[in-house]
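Only a single protein chain was left out; the remaining protein chains are all shown in position.
Here is subunit A:
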Amino acid sequence: MAEVEETLKRIQSHKGVIGTMVVNAEGIPIRTTLDNSTTVQYAGLLHQLTMKAKSTVRDIDPQNDLTFLRIRSKKHEIMVAPDKEYLLIVIQNPCE
């Protein structure tokens, strides 16, 4: 649908965004702006990390849930928005 594409385009056009991808609950990429090998790598790794983070939050407080995950590294920031079925991953370079 055009809406989907438009949303993704909008996210991608933000300043400093390197790549955007949508991954399903099992870690299989659905939509991506990066090349295949990078996508697969990110998807696999971040999916596991998100699961872990989610379980951590749940363990501490069963009523709580993970809403957003931001990983800041030296070079860029990885943002993960989890959902029941999908995962939206955005990689941004915050500083110039």
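Rule of thumb we're sticking to: contacts are C-beta pairs under 8 Å (C-beta built on N, C-alpha and C of every residue); 3 or more make two chains touch, one makes a residue touch a chain; residues count from 1.
One rule holds in what follows: contacts and distances are computed from a predicted model.
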Hidden subunit of the complex - UniProt protein name among "Dynein axonemal intermediate chain 3", "ER membrane protein complex subunit 2", "Pyruvate dehydrogenase E1 component subunit beta" or "Replication factor A protein 3": "Dynein axonemal intermediate chain 3"
Interface with the undisplayed chain - residues on subunit A: 1, 3-4, 7-8, 10-11, 14-17, 22, 24, 26-31, 40, 43-44, 67-68, 70, 72, 77, 79, 81, 83, 85-86, 88, 90, 92, 94-96
